[in-house]
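As you look at this complex, bear in mind that one protein chain is not there, while each of the others sits in place.
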């Protein structure tokens, strides 16, 4: 079959640009040989620009979830209290990891679709005058709801209150898409994976740590080995890894970093902002409801409530088989109530027209009354 | 830069599907070794299905133009008369090749945008009771005007008049897109290249010959060597080539043939017909004029007259740089008066939405008053 | 530069065959979509043949070391006693992981270059009539010394003594190279990675578990999340993963498994045995000493003592830059005293001739008196 050109619009893994695809299929190298370590040094140095930090960045074979576990087991000890700020599926996961490692997890919950309120955080931290909380777990971009949290404001609150808790940030679906300057915002750990904003296949756990976080690594009493950053620390800057690194992804990451440099990080963020605006305008022009309010809507994923009478599986199947467009499903409490459109990574206006054109055609074919052409037209106006 | 996903909508070279791309980069083989000849045998056998013929198909390193030359130099001798049926740029080229080889070329010309009239052909052939014309040169799908000629009717005329002229058909932009059953329609030579309906890169000259054409090969007095099919004839069926064959294209052709088999040739034709209908409906919804009448409009390329006040270069540049869409220019007398949208090869509805969405946005941005969303909406309705 | 064809003869990462390389660069898929899960099911099922087991095989994003940690944290609890059988660098690592997770690790050490003695194990286990040892840590193929341990005999000892300790086996450099039938030998966990016998790039942690091991997973009190197989257990057979899987490696693994099936696992083992014999014969013909005795010598890696007066760095640099051959260094107590030749994965006689031809040329050029041609000749005789 002449297959459809695939529009992979789940919020990750994302579309891999041809340049990056072509970087993947390289012969193996000796992982500790000069050729590979020079490459790794270059890549790890280049990643600092994406994190906007002068701190060292750590890359390990694993996934974004692994990076989240690494953040926790290296900075906290069993029995210590952490504050989990939760407004969706992935924020819940962050808390669960801490729980699994026997930290004492207190949660502040927000309605799904709403952002974490910095004021609510202020209140909780202000009450914690004993500084029980050793860390705050925060999801930058909640992939389940399509809401971006105000990490800067929350970090600011912490500083204003002089609270020493480390700020651990899950940036799995935001790094390289939405502004998150590690140094400027005084973050402590930012964890991510390779298969979203970085436009790579899955397979890397990536994280940046502040000096305070590196110090915590020395003090943590959590039993660990694979994710133990004390084994990484002596290798920083050497291009060496404690375990054989996933070479194809390192080759590909070099290409991705070159593309970021060519476009400019600010322009990458602006492109995501523009396309996200277009998607939301298009979706709304069809009479559908976007879960997130415009003010906190994510630039990398849009969660849309399903129209009356159309089941997710039905819509997803039609989009996939008739139109080659892969959507994301509703997660957790949004299961069967929403679908998600990822618009992160390698994407441009024309692709958005394609996806919205397919969406309006599919909805029409599934019986929804919607004025055809409306979504594309609204998106075209919104991105201009 | 995170480059645009490219929508290559010139009428060739066309978009190469990922499966085919991945077949290209194979190590060289010994061209006369068992591994490669087995592959070549399979591919040459498989090509018969696309030509819908039991005759042997010839593949040589070259281009579609080379296949056209091979058709002429092998079946005609210097000084012999040929009838060139012309209604566009590529029909003119076919005549020029015969001229270059000292055939006596008589032409019947039709207005650009109109098809070759079978009745006009009947008249000319009927008058040729001496059977001066040894061959008729006919372009199946005129890539410059977006008109498909009625090859079946013209072949029929020839038979009805018992005229012995060979029918040589240029199918460069139609083979694998638009029905052209070699055996059923009693054609003599059909010539094509690799970079259009076959979804490959350029580099192959491909042609099928009837028994009469093979016989003419023996009788032709035209001086020739590279394109001399007498050197190919003893190799038919062996998987051997007279010159080192372009291996990457043979590897890729195997994959393309598999894809044709999976989809079914009838379905491939139907898909082209459907998408072409969508493109024309979309273009007209913007108030633009399609050169070809609906009855003879091509299923592989649409020639559109440029709107007042918009220059081709301006439109093409905007489409390319802002939207990643590559258009074709007007050729010959349509230069600066038209643009062309190729819709052949690996293409589906969603891609059409993308291209039309980009086109309406670009035209709007260049100052044309057009109702946004109209093209996509019209196309969606037309293809349903 | 026209680079050397690289002979990657470190004992991993190994040479990736072209067929597998070509499987790597595929576009991303939705990890939980039908296309990818069907592929994953097929691959996980196929892996059982390599492990020679009916038990389920687990694949996680990570490395072979991660698989070793997963083996330990899922089957043991803090404070429990384990018996680490050590005769080299990687056996030491296995013990360290258990230590890091607060198990009580008793060790039995053997000289480097010697195998683990089943009789010694019998003695220790016989004395443990209280069944303090919950697990035995055993390295199948010690990559640092080039010695293969008799896993079958050791497993047999345990059964004869009716000792309930689980047998956890590190097969990182042996799976797919040297016989290790999981079910027949009644093993409990076998852990490996992707970049050695499986001929892939690094990036996968792979392990098989017996029923007893799966049960232990439920009972283990070790704090864990990423490697927690209780999160994998409900997904067994579904093609789903608890974290986004490293797709390129899954695509590539399918191709590798096809190649194993085509050749036949027995034939793969026989090829490794034959080539290993050739390498050892060749090396000895140059007057060099192989660390391992012939009886326990590994079929995947040969550790060779450096000749008097030639430093490892000097030899490795010359082999790499003049001959395109990458060697492995001596590890731990063999550092600066030995070099290693990996001969696992995609390798044949001709490659062995190349490597030995380069080795004898390089040694000669570094001043060693050796009769040129001797290594290749000896290898040719040995593999016949």
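Lettered A, B and C in written order, each chain numbered from 1.
In the analysis below, contacts are C-beta pairs under 8 Å (C-beta built on N, C-alpha and C of every residue); 3 or more make two chains touch, one makes a residue touch a chain.
On a predicted model such as this, the values are computed, not experimentally measured, just so you know.
Peer 1: With respect to the chain omitted from the figure, which of B:107, B:123, B:215 or B:244 is a touching residue?
Peer 2: Spelled out, the listed residue whose C-beta touches the missing chain is B:244.
Peer 1: Taking the full complex into account, what residues of chain B touch the chain not shown?
Peer 2: Residues of chain B in contact with the hidden chain: 6, 8, 10, 12-16, 21-22, 24-31, 33, 61-66, 69, 78, 96-97, 100-102, 193, 195, 201-203, 205, 222-228, 242-249, 320, 326, 328.
Peer 1: In terms of residues, what is the contact footprint of the unshown chain on chain C?
Peer 2: So the residues of chain C touching the missing chain come out as 1-5, 7, 15, 17-19, 199, 259-260, 262-263, 268, 271, 322-325, 345-346, 348-351, 353-358, 360-361, 364-365, 371-378, 380-381, 384.
Peer 1: Kindly note down the residues of chain A that lie in touch with the hidden chain.
Peer 2: 18, 22, 25-27
What we mean here is this: only the chains that are shown with their structure count from here on.
Peer 1: So, comparing C-alpha centroids, which chain is the farthest one from chain C?
Peer 2: Farthest from chain C by mean C-alpha position: B.
Peer 1: Suppose each chain is reduced to the average of its Cα coordinates; what separation in Å results between chain A and chain B?
Peer 2: Going by mean C-alpha positions, chain A sits 46 Å from chain B.
Peer 1: Between chain B and chain C, tell me the centre distance in angstrom, where each centre is the average of that chain's C-alpha atoms.
Peer 2: Here chain B and chain C have centroids separated by 55 Å.
Peer 1: Could you grab the centroid distance between chain A and chain C? Build each centroid from C-alpha atoms only and quote it in angstrom.
Peer 2: 34
Peer 1: Residues of chain B touching 2+ other chains?
Peer 2: If we look for residues of chain B contacting two or more partner chains, we find 18.
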